[in-house]
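And now, subunit A:
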Amino acid sequence: MRSRRHTAIAVTALLGLFATTACGAGSADGGGATGGGEIAVAGQFPTESIDPNGALAIDGGTRVASLQLYSPLLETVGPGEFDGKAAESWEINDTATEFTFTLRDGITFSDGSPITGQDVAASFERTVAADSPFSANFVDVGVQATDDTVTFTPAAPDPALLAKLTGVMITPAEATEDSYLDKPVTSGPFTVESFTPGGDLVMVPNDRYWGEKPTLDRVTIRSIPEVAARVTALETGELDIIWGISDDQVTQLNGNTEVQVVSATGSAVTTMWMNASTPALAKAEVRRALWQAVDFDKKIKALYPESGEPADSVIAPTVFGYAPQEPVTYDPDAAKQALVDAGFDFDTTLRFHFSQAQFRQWVKSVVSDLAAIGVKAEALEKEQAVYTEDLLSLNWDINIQQVGTLGLDASYNLGRLYTCAAERTGYCNPELDRMLKLAGTAVDPAERQAAYADATELIWNEAVGMYPMFVKNLFATRASVSGFEPDVEGLPRFDTVSVDE
Partner candidate 1 sequence: MTAMGLVHDATVPVPVRTGRSRVRRVVGAIPIGIFGLYVVAAVLGPLFVDYSPVGGDLADRLLAPGSVTSDGGTAVFGTDALGRDLFGQVLYGARTSVLIGTLVVLFSGLVGITVGTVAGYRGGTTDLLASRVIDVLLAFPGILLAIVIAGVFDRSLAIVVIALSVTNWIGFARLSRSMAMTLRERDWVKSATVMGVRRGRIIARHILPFIAGPTLALATIEFAGAILAEAALSFLGLGLPSASVSWGQTIASGKEYLASAWWIAAIPGTALAVLVICVGFTGDRLTRHFGRQQ
Partner candidate 2 sequence: MTAATGLRVADLTVTYPGPRTSGFRRQSSITAVRGVSLDVAPEETVALVGESGSGKSTIARAIVGLVAPSGGAVEFDGAPLSNRRDRLARRNIAMIFQDPRSALNPRMSAEASIVEAWRAHPEAAPEGVRRDPRRRREAVVDLLAQVGLDPDVAGKRPTALSGGQCQRVSIARALALRPRLLICDEAVSALDVSVQAQVLQLLVRVREARSLSMLFITHDLGVVRQVADRVAVMRRGELVENADAQTLFSAPRHDYTKELLAAAVDLDVSG
Partner candidate 3 sequence: MPERARQGSAGTLRVRDLTIALPGPRGMADVVDGVSFDMVEGRTTGLIGESGSGKSLTAMALVGLIPDTGVATGQVLLGEENLLTAGRARIRQIRGAEISVVFQDPSTALNPTMTIGDQVGEILRSRGLSRRQARERAADLLDHVGIPDAAGRVGAYPHEFSGGMRQRAMIALALAGRPRFVLADEPTTALDVTVQARILDLLGRLRDEDNLSMLLVSHDLRVMSHVADDLVVMYAGRVCERGPAKAVLNRPLHPYTDALVRSVPSVRVRSAIADPLPGSPANPFDRPAGCPFHPRCPRAEDRCRTEVPELREIAPGRVSACHFAELAQRTPDTVAEELR
């Protein structure tokens, strides 16, 4: 199939036939008078795999595709709030060690075969077995299934399991890796018409989807890595929805009446850990002073007027466990004084690691703010693999990343990254460990919420890192597109979109 398509291109090009297809797959009318229509969308990352439970599950492209093509058991609709998708209902025992889901009646895959509890269990097992980034969420979780139920039994109490399970997409039990290379059987609102790994993914509505069916006739997800090309394609109407755009482009697009900008709050927080195991950064006073020395508000206004929002917590407001804190105010003089008082060695050069180009401007401007109070920091842009290796071995003084919370439960973020055992931030505090353990195992949501609030306050005050900004995802759509609404994680959904010509 795929290769036939390319051969076709080759033949056409070689014959020199000038086909006059109107602007690609763009907003050409699908022909249907009622609803219908086709859209083409693009982000910066290619869709290399459409295996929702494989190694690339949280990869930008794959994740966007999975959301359209597959259904999970349930999905998060707000902090600690869930809606059933494939599951009609669920029950949790008192110790949060047994979760039983009952599936909706008569639901089927795109090929018409029924979705059973066994399918869900197999999907779960694949997630755990594959080198999926989700698998870390499910340590020692047992699963049993009947035709219409599935039961998960974590070895230890795991109140966050519901949130974690929102990431597990339902695929047929017999699905293997190879099933995703061509036209997989899907369980979501869309199904695959054609897919070129790393290239276009063309989706059409899944006729057998039990929920509300998409109004669109066809959605093409393309990969256009160059942002300038992507924006141009939107402006010319070749694309209907784009994402992965920067704030400066939004300014540019705002002048275009045919285009509208949509922003969506996700769970990402700009996180700049300060390595407490570095002697120079061992004191909380020092870390706090450094935080104070950087004018983050100004940076956000200048660099991220659209996508940024000053953060008041370690995790985003959309996440269960969020607790607002007192913002850190910019005061370079106080910062300098605090550093002097703490006996900070101004001769040390702090190694500021980052790996993604998008952080360049930010990092450089942070470095220059630090320089203003006499703190030497060196921006070190690392190759991705090197960055990861250094990160794990704590071979940095300050780093920057966007930390998100999968499933929108703080256990994924705080619970895993801030414990002494994790050795991720360089900070170790038994008190914090205790709070996190409580938050991770308490069955009562209120108790958990309180524990996370304590933990957040500690992390914030101890300045394990700087948490300057909540990150919103930016989308731009053609004015003809309506009903486009990113989900609570800030990811695009196309099942509600319609387009008028």
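Note that in this section a residue touches a chain if its C-beta (ideal position, glycine included) is under 8 Å from a C-beta of that chain, and two chains touch if they have at least 3 such contacts; residues count from 1.
Quick note on selection: all candidates are chains of the complex that A comes from, given by their letters.
Keep in mind that this is a model prediction, so the values were computed, not measured.
Only one of 1, 2 or 3 makes contact with subunit A in this complex, and that is candidate 1. Note for the complex: subunit A touches candidate 1 at residues 226-228, 231-232, 246, 248-249, 251-252, 298-299, 302-303, 357, 360-361, 363-365, 367-368, 371, 378-383, 385-386.
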